[in-house]
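What follows is a single structure, and I will ask about it in a moment.
Missing here: one protein chain of the complex. Every other protein chain is in place.
This part shows chain A:
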Amino acid sequence: MAALNDEQVMLRDMAREWADNELPTTAFRKMRDAAPATGFDPEAWSTIGQMGWAGIVIPEAFGGSEFGYLSLGLVVEQLGRNLAASPLSSTTAAASAIVMGTSDKAKRDWLARLASAEAVATLAIDEGGLHSGKIAASVSGGKLSGTKKFVAEGDGADVFVVAATDGLYLVAKGEGVTVTSREMADNRSHADVAFAEAPAEKLGGTDLTQAIVDRATAVITAEMLGMADSAFNQTLDYLKQRVQFGQVLSTFQALQHRMAKMKTELELMRSVVEGALEAIDSGRSDIDQAVSLAKAVANDTLRLVSREMVQLHGGVGMTDEFDAGLYLKRAAVLETMWGTASYHRDRFARLNGY
């Protein structure tokens, strides 16, 4: 556990309590069945804004708190524990692009609205089903053209931070923007977004694109951490109460050792996730490495824990009525988003010169 200051401890506890009371997994199921066009509950998002969480990485001058990424990660982790559907991760990553970008107009137009959760923003970077770093979208005469695939929260977004060949641009929903919803296994909002000569405001060059993708990646590893932690604890609780062969399953040594192995992996996962968030906050020069380390480990650990959650619950783990499947499906989407473990292992090696 990172050394948290008093404010961070309070923030974490508050987020956890709120998520448990207001957005338990039953709320996610309700949202899934109601299937709102935006893919999240607008009331919950509005409350997130009132509590100041949407503005955690936005400067005070624009209505944020500038608490930083470790603080944001604490909130995202608590929401992830319950699979809470909100555009918090996507909005904060996009807000960072505006904060770090060079456009004062973009800052004036959007930051206050994003900090208060009056608007939703997201990143539109990848152009295929896998994160590759390859970008074909381009800008000519202030108009952006190109198609982005599987944009998270694309259905509810008011503004997009879009990667073009020469860097990042801000494009508001409207003229030249077509959003096509994609129905994915995790029942969250994903959309293909086509830009046809859409008016675009430049935020920065390709360095900024990479810096923002790293920040977005670090934030979803926090969601993955919350999911893995919760999936593990639910499995542990189940093993402690399910009786077969006249004894609770948790007394079988073969199962004890599997749980011990997972607990060990979870400890490593927490360290690398918090390490990446802290690297961003302290402006270190090796953020890229810290992020690839975090995502590779997070992918492997969440994969292990979410698959074991199903297996160790046995038959009930296969039922839709039980939550294991929800964790499994979201896990697979997050494992893919912003790069597979293979992608990040390769990037880690390249950054280290081998």
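In this section, a contact is a pair of C-beta atoms (placed from the backbone, for glycine too) under 8 Å apart; a residue touches a chain by one contact, two chains touch by 3 or more; residues count from 1.
Following the convention adopted for this analysis, contacts and distances are computed from a predicted model.
Protein name for the hidden chain, per its UniProt entry and selected from "Zn-dependent protease", "Glutaryl-CoA dehydrogenase", "ABC transporter permease" or "Carbon-phosphorus lyase subunit PhnH": "Glutaryl-CoA dehydrogenase". The hidden chain makes contact, of the residues A:Val9, A:Ala136, A:Ala185 or A:Ala260, with A:Ala185. Across A:Ala112, A:Ala194 or A:Ala332, the single residue that touches the chain missing here is A:Ala332.
Taking the complete complex into account, A:Gly315 is the one of A:Gly141, A:Gly283 or A:Gly315 that touches the chain left out. Only one residue in the set A:Gly129, A:Gly142 or A:Gly205 touches the chain that does not appear here, and it is A:Gly129. Within the complete assembly, residues 128-130, 132, 149-150, 180-187, 190, 192, 243-246, 254-255, 307, 310-311, 314-315, 317-321, 324-325, 328-329, 332-333, 335-337, 340-343, 345-346 of chain A touch the chain that is not shown.
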